[in-house]
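In this view, the complex is presented without one of its protein chains, the others remaining in place.
Chain nomenclature is as follows: A and B, assigned in order of appearance, with residue numbering initiated at 1 for each chain independently.
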Amino acid sequence: MWGADAGRGIGRAQANLPAFAIAVLLVTSTASLSLFVVDGAFGAVDREPIERARAAGLAAALVDADSPLAERANVLNRSRLAGLDATFDTAFPSASALDLRITLDEEVLVERGTPTGGTSVRRLVLVADRDTRTIEPALSGSEQAVTLPRRASSVTVALDPPPGTTVTTLRVNDRVVLHDPAGLDGQYDVAISRFETARLAFDVSGPLPPGSVQLRYRPATTRKAVLEVTVDA
Amino acid sequence: MTRHRRVTRATADTRAVSPAVGKTLEIGMGVLVIALLTSTLYGSVIPEYRADAGVELADTALASALSTTETTVPPPGASVSVSTQVRLPTTIRGSTYEIVANGTRLELQHPHHRIGRTVPLSVPSRVVAVTGTWRSTKPFVVTATGNRSAVTLHIGGAV
Partner (left out) sequence: MPRGQVSLSLVEASVGIIFILAVTSVFVTGLPAPDHRPAQLDAYAGDIATVLASEPPRHADETRLAEVAATPASFQRERDALERRVTRLVPQNLLYLVETPHGSIGFRPPTGITVGTATVQTTGGPVTIRVWYA
């Protein structure tokens, strides 16, 4: 019995040390292999938070009421958008060193550098298309009125009454906007409300042949679009 | 009978190393290996990784400070004082840091040579000045004062 126990002790004592050495080798090699993996994970330091913050700041600068493109908050003028590429560097100097791309409904407006792999921020906007409409109404009677077919924020009234006829007052929706007892003659810019249809009423003494009153206004036709700003730092 | 005793004696003599000494050698080897690993890791590998993590954290903190500053602008035509606050980490890689505003840029200053970043601010032209220095031991507060045509932003600790 003593001999058998001693025999097993011999085997363990002699084999233990190499087994321990092999075990240590295994653990150390695993540790160094995992260091390679960790190195790869840490090596890829991305600048994503800064990219996202700058893209959001630039998108807000484009879309806010302060923006050179905007007529009011979130409503951008179409002709100014089309010319953005030329005016971008002077209008937005804080974006000078960036690789960026600005698209409207997937159509590229401005591209600087190579913004592949950057982060994007999207905003919803309305694109306002303003063309000038002119109407020359034929007015007759003593209280003559014409209603503008589209809403606008201002209307330019050009009055050229024939001699012998005086236009004393112009009312918009029963509110007096122009009044001259000596007679209105010439071009006047009248501000009206965007929110209501404008009915222009003239107080006239005498006939007004067609062509003596001309109204020019710029209604906005809007369509929705998505403005996307991509920044790669 | 004589053979039996010889076998026993030979067995006792052919042991290479006694278990006690063997275990001691194992312990010694183990301690050596652990010391080697620890010194290698803490000497070169870990400080680099801490700096990498610090760089990313500094980016996140500075981005948060930037967006908070840029959105603390009162609407045009308003003559009000606006103040916003955001939580930023107190330390990056174990040390406190500062964010300095000078005119058009926000700069994060940190004692470590790899951590530190400057970003330009994009604010409307109504904003005439952005001033202030913020230490990370205080909450980050941005205050906008002024009238409808000239707004000043100031970053700093809690009011």
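The working rule: contacts are C-beta pairs under 8 Å (C-beta built on N, C-alpha and C of every residue); 3 or more make two chains touch, one makes a residue touch a chain.
Here the structure is a predicted model, which is why all the values come from computation and not from measurement.
Q: What shown chains does the left-out chain touch?
A: A
Q: For chain A, which residues lie in contact with the unshown chain of the complex?
A: The list for chain A reads 15-16, 19-20, 22-24, 26-27, 30-31, 34, 37-38, 41-42, 48-49, 52, 56, 59, 63, 72-75, 119, 121-126, 151, 193-196, 224, 226.
Throughout what follows, only the chains that are shown with their structure count from here on.
Q: What whole-Å value do you get for the distance between chain A and chain B if each is reduced to the mean of its CA atoms?
A: Result: the chain centres lie 36 Å from each other.
Q: Can you name the residues of chain A that touch chain B in the complex?
A: For chain A paired with chain B, touching residues are 3, 6-7, 9-10, 12-14, 16-17, 20-21, 24, 28, 31, 35, 38, 42-43, 45-50, 52-54, 56-58, 60-61, 64-66, 92, 94-95, 97.
Q: Contact residues on chain B for chain A in the complex?
A: 7-8, 11-12, 14-19, 22-23, 25-26, 29-30, 33, 37, 45, 48-49, 52-53, 55-56, 59-60, 62-64, 66-67, 70-71, 75-76, 104, 117, 119-122, 124-126
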